[in-house]
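All protein chains but one are shown in place.
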Amino acid sequence: MSSTPIKFYQVGSFAIGNRLLPADDRSIQSDPSRTNALNSGHRACQGCGEALGARYALDAAMRATNEQIIAVNATGCLEVFSTPYPESSWRIPWLHSLFGNAPAVATGVAAALKAQGKSDIRVIAQGGDGATVDIGFGALSGMFERNDDVLYICYDNEAYMNTGVQRSGATPPAARTATTQAVGENPGNVFGQGKNLPRIAMAHEIPYVATATVADLRDLEAKVTKAMSFRGARYIHVLVPCPLGWGSQSCDTIKIARLATQSGLFPVFEAENGEVVASTPIRKRVDVEEYLKLQVRYSHLFAPTRRDDVINHLQSIADKNIARYNLLIDESESI
Amino acid sequence: MLRQVEGSKAVADTVAMCRPQVICAYPISPQTHIVEGLSALVKSESLRNCEFINVESEFAAMSVAIGASATGARTYTATASQGLLFMVEAVYNASGLGLPIVMTVANRAIGAPINIWNDHSDSMSQRDSGWIQLYAETNQEAADLHVQAFRIAEELSLPIMVCMDGFILTHAYERVDVPEQEQVDAYLPAYTPRQVLDPLNPVSIGAMVGPDAFTEVKYISHMKNLSALDVIPRAASQFQEIFGRSSGGLIRGYKLDGAQTVVIALGSVLGTIKDVVDEMVAADIPIGVLGIIAFRPFPTEAVRSALSKAKRVIVIEKAFQVGIGGIVIENVRASLRGSHIADYTLIAGLGGRPITKQSLATYLDRACKDAVDELTFLDLDQSLADSEIAREAGR
Partner (left out) sequence: MEKPFAITLAVNSSLNNHTGSWRVEKPEYVHRMPPCNSACPAGENIQNWLYIAEDGSYEAAWRALIIENPFPAIMGRVCYHPCENVCNRAELDQSVGINSIERFLGDYAIEKALTIPAPAVESGFKVLVIGAGPAGLSAAYHLRSMGHSVTVRDATHAPGGMMRYGIPQYRLPREVLDAEIHRIKDMGVTFEMNTRVDDVHEALDEGFDALFLAIGAQLSKRAYIPASEAARILDAIKVLHGVEDGTQPLLGRKVVVYGGGNTAMDVARTAKRLGAQETIIVYRRTRDKAPANDEEITEALEEGILVKWLSTIKHVDEKTLQIEKMALDENGYPQPTGEFETLEADSLILALGQEVDFSLLGNSADLDTKDGVMPVDSTMMTSHPGIFAGGDMVPADRTVTTGVGHGKKAARNIDAWLRKTAFEKLENRDVVTFDQLNTWYYTDAPHIVRERLDATRRAKDFSEVVKGLDETNALFEARRCMSCGNCFECDNCFGVCPDNAIIKLGPGKGFEINLDYCKGCGICVAECPSSSIVMVPDK
């Protein structure tokens, strides 16, 4: 695990802050003078996981670099809700070019900085899952292959939300989207081969790959901080629930992200140079059903007839993750 | 320094002297020799403080250029044909964001059918992209236009395509007076970006603009593009002061004095046309040539003025708009508005078909007698085409 768990101070490192900790041990987000890289007044939906994840990540990156960062943003919700003329919610130098080119644009930024002798300024590219696993995939792979000095952060909400919730390569099986409707014998998205971008990133053997969620801030902050300690291409994949697209309560965004990890559906781990080096153990294991039932995109699995076959299939995916990433460890080893 | 050199090499060496800081390259014929040359210069440290990025597509090439330019680096890339089309989304984005990227387009046909040889279909498809487009007649001009392009682009915060005919120029060995570094340094100031990504002075570049301001944004960009009509001639005249030769500008007339027929064209074909015209003038046919160097912005007034005495205009084009006809002619007609000058369009050299002096002379001769159709395809195998059209129709 990237973050060092706090042994016992009431909420340890589970909560955002902890008044009982020395200031240096507190999370960046708990600091009243945090930078708010993505500031108030943005137009994200209520309870937007992506808005939260982006602030978490970029504030951590700002802290890690003494505020010397430039961000490149792919087209998508994050871009649209943060910079509709005449207002921007960013407080960092930020560039939006296109949907499918953020990694390449970031490469250009990094190259320009290097050429100008300003390599102390670090570059972050960010986008949603569509920009990352689909339309910008080639550019991302190119950036990885060249090992350009860019941290790419994918905010994965598992579909094209900005265009109205259409399926992406990151949409999980059985999920209903506008283009994988809950009709027919096998409602929702197909059980395909999956497109596991963290593993694809690992296959490039880039210095650092990690997954995280908005449910574990300390972990996310630690991973961004750690990522900034490397040079070269780095990739962080952050699960960010979308109340609109997932059909969940706006207040449940973090809860759902937590259930995604605690069910094993979303393994949280990190890899260096292509090898998994750590994973975050499940603390309170739940069946996938706990996670699924809070989301309308899966409601067809429960009514009008319960689809145990599909639920079991999804459970088997979670079980596979648990085995693959060693997510269930001995209590005595966990914190 | 005068050198017998391949066009691509001349351009590569000249671009290097412009001290670009980021170059991105993706191979596509016939542009490859240019970036190969630059690659060697960067690798050998003849060109310092420059990042040469081998990207995975032209889309990435332009995207890297966008990022680099927005970060205040002088940025260069080169492409052609399919490559240009593959990067189109980013091409529009670069101009929309006002980034002074200079890109060589080694003009080549676009498919299908796939064809690697020269015509202007590629760059012509981007005439509405908001980029400035300059077309080189010779390799000397190609080299010189690159020097001027950086200066114009950076002055205006607009990207520029320097178009040079693929193979005909890029692969041709000619005598070129390759600029000296001191001359280039004297001509081209260091790049001072209008806007830049800078943590000390952060801005958000690339906002979403809705109906409330989109028209204004587009109008402003139109007016800015038009302002290049002042900047380009100035850049050319200052170039002449330092380099001692005339290169660039908006248009270039040839034997226009007393010319009743004016042949208009872009690029290297002007050389062939001038040869034919020389012979016709020698035969007392009042004919001249008008080369258009700056196709975007289109020098409507300059062209109008150049054509003021003409009775007949013939536009020779290496691309056309399927379903209507010539492209350049449409633009020239804006300059002819209000006059009663006859115009004819000759589509020639598509996909690398040679434009021979003989065919050209035959056509021009007839055209000067108004004995040609409004739209002609040079050296078209009419019977083949007709039979194929009939076969398709009868299917």
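Lettered A and B in written order, each chain numbered from 1.
FYI, contacts are C-beta pairs under 8 Å (C-beta built on N, C-alpha and C of every residue); 3 or more make two chains touch, one makes a residue touch a chain.
Because the structure is predicted, anything quoted here is derived from the model rather than measured.
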item: Candidate in contact with the missing chain, chosen from A:41, A:117 or A:184; value: A:41
item: Residue of A:12, A:232, A:247 or A:274 in touch with the missing chain, whole complex considered; value: A:12
item: Which of B:7, B:20, B:37 or B:98 contacts the chain that the document leaves out; value: B:98
item: Contact set of chain A toward the excluded chain (per top definition); value: 6-12, 14-20, 26-27, 29-30, 32, 36, 39-44, 46-49, 51-52, 55, 82-83, 85-92, 94, 217, 243, 249-255, 258, 284, 335
item: Contact set of chain B toward the excluded chain (per top definition); value: 96-98, 157, 194-196, 198, 201-207, 209, 213, 216-217, 220
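FYI, only the chains that are shown with their structure count from here on.
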item: Between chain A and chain B, centroid-to-centroid distance (C-alpha), Å; value: 44
item: Touching residues (chain side chain A, partner chain B) in the complex; value: 67-70, 72-73, 79-80, 82-86, 88, 90-98, 100-101, 104-117, 121, 138-139, 141-142, 145-146, 148
item: Residues of chain B that touch chain A when the two form their complex; value: 21-22, 24, 49-51, 53-57, 59-61, 63-73, 75, 89-90, 93, 97, 197-199, 201-210, 212-213
